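What you see is the complex with one protein chain gone and the rest in place.
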Amino acid sequence: MIEMPRLLSAAALTVLLLACSPSSDDSTVDPRSLDWPEIVKAARGETVYFVMWTGDPAINRYMREFVVPHLHKRHGITLEIVPGQADIPSMLMTEIEAGQTVSSMDMVWINGQVFYQLRQIDALYGPFTSKLPNDLFVDWDNPMIAIDFQQRVNGYESPWGNVQLLLITDTERVAHLPRTPRALAEWIHAHPGRFTIDSEFTGLSFLKSLMYAFADSPQELQGSFDRNVYNKLKNRVFEWVRGVRADLWREGRTFPKDVSQLHQLFANGEVDFTMSFNDGEVDNKVAVGLFPKTARAYALKTGTLQNTHYLGIVARSAHKPAAMVVANFLISPEAQLEKLKPEVWGDGTVLAMERLPAPWRSRFRNVPGRSRAPERDALQLFARPEPAPQYMIRLDEDFRNEIVRQ
Amino acid sequence: MVSGVAVASAAGANAAVIRAGSTSLLCVLIAVPLVLLLLLSVTRHWSYPGLWPDALQWSQWRVMLSGDRGLLDALVSSLLIAVIVAVGATTAGFLTSQRIAGHRRRGVLLMLALLPFAISPVVLGVTLNYGFIRLQLAASLWGVILAQFLFAYAYAVLLLSGFWNTRIAALSELAESIGADRFQIWWRVRLPLAAGLLGVSLFQTFLISWFDFALARLIGAGRVQTLPLLVFDYFGSGDFRLAAACGVLLVGLPLAAVLLNRRLLAWPLTAASSRV
Partner (left out) sequence: MLTAGAVILALAFAGLYSVGVLGLLSESWTTAHWRYVLFESGVWSALGFSLALTLVTLGLATVAALATVLIVDMRVRRGPFAVLVYAPLAVPGIVAALLSYQILGDAGLLSRMAHAVGWIRSPAEFPALVFDRLGVGIILTHFAMITPFFVILFDRLFENERVAELRQLAYTLGATRMQALSRVVLPLLLVRALPVCAVYGVVLMGAFEVPLLIGARYPTMISVEIYSRFASYDLTARPQAYAMATLYLLLVLAAWSVALRWRPRPAQTPR
């Protein structure tokens, strides 16, 4: 066809465009070579894009009404919130593959096994935490903080908050709280259609907690991933699930998509249980009138997962000094205290009380306690650390294939 | 005989009742969801099993219009992107459809041109993603514009290809024979005749962009905020009232336009019926 030469040139142009890498727009000096005052100065006037989960209005409000204005006023930094969570590794991977030298994200909220994925593709900047002045207060001695899903943090992410998975129920409808898997199963059989789990992070974490319950010893789930242990425990957990499936909500034919939906079901009175990775959530939700006043949270005697969530700085961020200032603020006693308040967020602090100056220590102690969930110290007995990330990845796939699809 | 007529008119009366009844029912079915959307956007609290909200409030709208939380930004972005996409896609579509109409290999070319439209926006976004990042187009306004353009352009080609028929060709030839040059043929013959259809195309390509969710999300990668993305975010966080408020804005504009001029959505109908 006459169009041939045009076609070829067009093709060549396209290939050329695709092949050439974007110009190196690297104006980033490694902030670790600067002192802190210089970093703060470099951060002024910058905009930081922070990718975080925006599924909880309370958390969003904390960021919007406390964090963002403070950063702006004190440091002249504009913090922009970008919704995202599980897709963060995917987004960053796309950028890396495309040879992009400057990322569109600066900071990320690392929740769950995302840390593992991000380290795998080398997407995180670090180690940087020792550079932050407020890092002195962080409770690095606590293994739950220093180790993320069985992987040493090594300064590649800064701890932000600490949570434990709890079951939430309405004490008016549920007289005796089932505290073991067996008791729970009995309750489910006695009350068909009133219990379910979501098929995302929270529900899967509940199943992982059950793994601890069915393990021969808690140590089995520590350390690196063990395929045999996984298969053995997975089968036991799935056996439990299959045992109660017929009496689950909607006869177990379908599961709520995520924890927000599960909360809705609970709030509507369709189910009598929900669960949350935010142990302060129940107070929070009762305060806004979403959950009934008689709602209570509790942990299984066999243990539930406790984990820390973190802040990471993207390796290819163009605003690293500003990101560091933001991270520093978020772990400041001031920000951590505000976050701890049940009516704000109720998220546990990662700061070590003994390292704080005295006035701060008493302020933390005097935060109105949670009235509807056990205190942190009481929960510690039932806290279990997160197993290696492969457990989550495999469990997600197997749950989808072996349970949801049947 | 008389009773026959009476029966016939009775049957006629029955039919009229059925007609009126079903028409009313259909009107109600259409109106209810729209009213619900509006209602949700001003709800404060609406507990089960109430059929009407417990309490109303203007908060959602105050938040929207206060410019806080970038809601106004999303509105402006959506408008800007949609206008650019509409103009670009219609222009390119008009020119391309003319080239294709006169071509021998019309079928194949049409198929290629329509390809972006035939694969879903998700598939389009996924396949374009990598290339866009390399071209520095990802997470940018122009990236989203370009991606939506590709999709809308394909649709415009489809829509406008119905314009190029024998009559237009004859008129063009006529104009040429009396000495008009190429520019004049376009400007004085084709453009005026196509005005109506071009208007329809502008509106519909505008809507394609205005309503787009998948491409804005995949290519925009969180940096570009549009109204559909907002509706999705609010839905996901369980804040249905704000989602409804965004929805009202999203629907309001096209609704107003269509109710004023119903022919804006008329295209495929005239095309289908002109295939005589």
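Just so it is clear, A and B label the chains in written order, and each chain counts residues from 1 on its own.
By our rule, a residue touches a chain if its C-beta (ideal position, glycine included) is under 8 Å from a C-beta of that chain, and two chains touch if they have at least 3 such contacts.
Given the structure is predicted, the values throughout are model-derived calculations rather than measurements.
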Touch criterion as defined above, residue of A:Asp30, A:Glu65 or A:Glu97 at the omitted chain: A:Glu97
Absent-chain contact - pick from A:Lys73, A:Arg227 or A:Arg405: A:Arg405
Candidate in contact with the missing chain, chosen from B:Ala13, B:Ala169 or B:Ala195: B:Ala169
Interface with the unshown chain - residue positions in chain B: 18-19, 22-23, 26-27, 30-34, 36-37, 40, 48-51, 92, 95-96, 99-103, 107-109, 111-113, 115-123, 126-131, 150, 157-158, 164-166, 169, 207, 210-211, 213-214, 218, 228, 231-232, 235, 240, 243-244, 247, 250-251, 254-255, 257-259, 262, 265-266, 268-270, 272-273, 275
Touch list for chain A against the chain that is not drawn: 3, 6-7, 10-11, 14-15, 18, 86-91, 93, 97, 112-114, 117, 120-121, 193-194, 199, 249-250, 253-257, 261, 264-265, 268-271, 393, 396-397, 400, 404-405
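Heads up, the rule we're going with is that only the chains that are shown with their structure count from here on.
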Mean-CA-position distance for chain B and chain A (Å): 38
Parts of chain B lying in touch with chain A, wherever the complex brings them together: 45, 48, 69, 105, 129-131, 133-136, 138-139, 221-223, 233, 236-239
Complex contacts: residues of chain A adjacent to chain B: 1, 17-18, 20-22, 49, 51, 54-57, 60, 64, 82-84, 91, 94-95, 97-100, 104-105, 260, 263-264, 268-269, 289
